[in-house]
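With one protein chain withheld, the remaining protein chains of the complex are depicted in position.
Here is chain A:
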Amino acid sequence: MIKKIPYYILPIMAFFLFVFAKIKTDEKAATFSIQNIAKTYTAGNAISISFTTESKTATADLYLIHSYSKIIINAKNENGKLTFKLPLFFTEKTGSVSWHLLSKNSKASTGTFKIIPNNTTTTKIESYLGPRTILTGKQNFTMMVVVPTDGLDNPKEDNTAVIIKDQFQEDITSEQKNTTNFIAWKNIYSRVKSGKMLVSSQCEQTTTKEIETDIYPSIATNFSITYERNHDFADGNQITKLTTSKITDQFGNLVSDGTLVAFYITTTTNMVLKTYAATINGIAIAQILHPDHGDTYNIKAFVTGMAESQPIKISYQPLIKSFPYTFSKENREITVGPLKSFMNQIVPNGIKVVLEIYHNNQLVETLQLDSYDGLAKFYLSPSFYKEKEYQFLIHTLGITQKTEIKKYENHK
């Protein structure tokens, strides 16, 4: 049985030998000559390139290099003529094309041609404007860039005339620019007034829509502030309004709405208080609460880093000179008040009364209460204040009074 194996294998091997055998032929390299290639073609038109050869069988591939892409196309040999038809997507793009005819992996022929924009199609315009906001002033500008194209989206040839127009208030200008390297551009300079500027462009019969750029005011310049208040007493309740003059830039334009103005208030004790306001129509109105003690405020406003106001002074008169206080409930309840105001009326509720508790001249604790009907009642719970004696300092409305030392009995 085993001996017979070669008889089976041999025919099979023979069969495979025949199947995969290739005809070896001797063929001379064919020569190709150009039949028609123009120097330029117009985009969108069909392009076909043909070659002739003496061989009836020889074929070749055409390798095309274009800025758009690189492709290889092939053609049939029809009686010694090869015609290569370029695909449509390839012929619609402008640019120079170099071609290489490849036959049997070697370059048979080579050359270049150009595809130029198709001026018979409708002109289109691509335009860009930026920045979209600029500041007033001579040195600021926005740039309009226009790329006119043919209907197939190919940039037009250089030196195509483009008209760039801009409008600012009554002032409409129009200027012709020619494209270089496909684009035409213009630096449109800002004005001294803020507002909206519209820009458009035109090429041949085609016009763009309007594009806008906003001219915003430049940075603020120094300004002044004023104040307004109901009365000049330091009641810790009324409000003083601080108002800026109209803040403008150096050309007199009102600064943008929302510009933040910071008001810095320096008190007589050199504490810096502050309040903020954003401008509306150039004016910022901030408010501060009247102090609850006599004080003189020194106020200055800033658009920090850019502008400031002249300083102003506001004085507040103290509401009281002194105040009464009483002890009750075995000295455990301390009633401060009644606090009376400038017309001898009871002060508005919510006046801060601070009680400092001392034991042997050591501060034990600071309590704070708001006044109610002119009174503030402190209660010293025996479970917390266990010492035998305490002394108190009472601060309210800027006045400080010291009590005598009070004795405390047991704790219940």
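Going forward, a contact is a pair of C-beta atoms (placed from the backbone, for glycine too) under 8 Å apart; a residue touches a chain by one contact, two chains touch by 3 or more; residues count from 1.
As a convention for this text, contacts and distances are computed from a predicted model.
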Of "Peptide/nickel transport system permease protein", "Cytochrome c-type biogenesis protein CcmE", "Branched-chain amino acid ABC transporter substrate-binding protein" or "Integral membrane protein", the UniProt protein name belonging to the chain not shown is "Integral membrane protein"
For the chain that's not shown, point to the residue among A:Ile72, A:Leu88 or A:Ile239 touching it.
A:Ile239
Contacting the left-out chain in the complete assembly, out of A:Gly44, A:Pro148 or A:Pro291:
A:Pro291
Contact residue for the chain not shown (choose from A:Lys56, A:Lys104 or A:Arg132):
A:Arg132
Quick one: which of A:Ile12, A:Ala46, A:Met271 or A:Met343 touches the chain that's been left out?
A:Met271
Logged for chain A, residues touching the omitted partner chain are 128, 130-133, 135, 139-140, 211, 216-220, 237-239, 255-260, 262, 264, 270-280, 285-289, 291-292, 300, 302-308, 348-350, 368-372, 381, 383
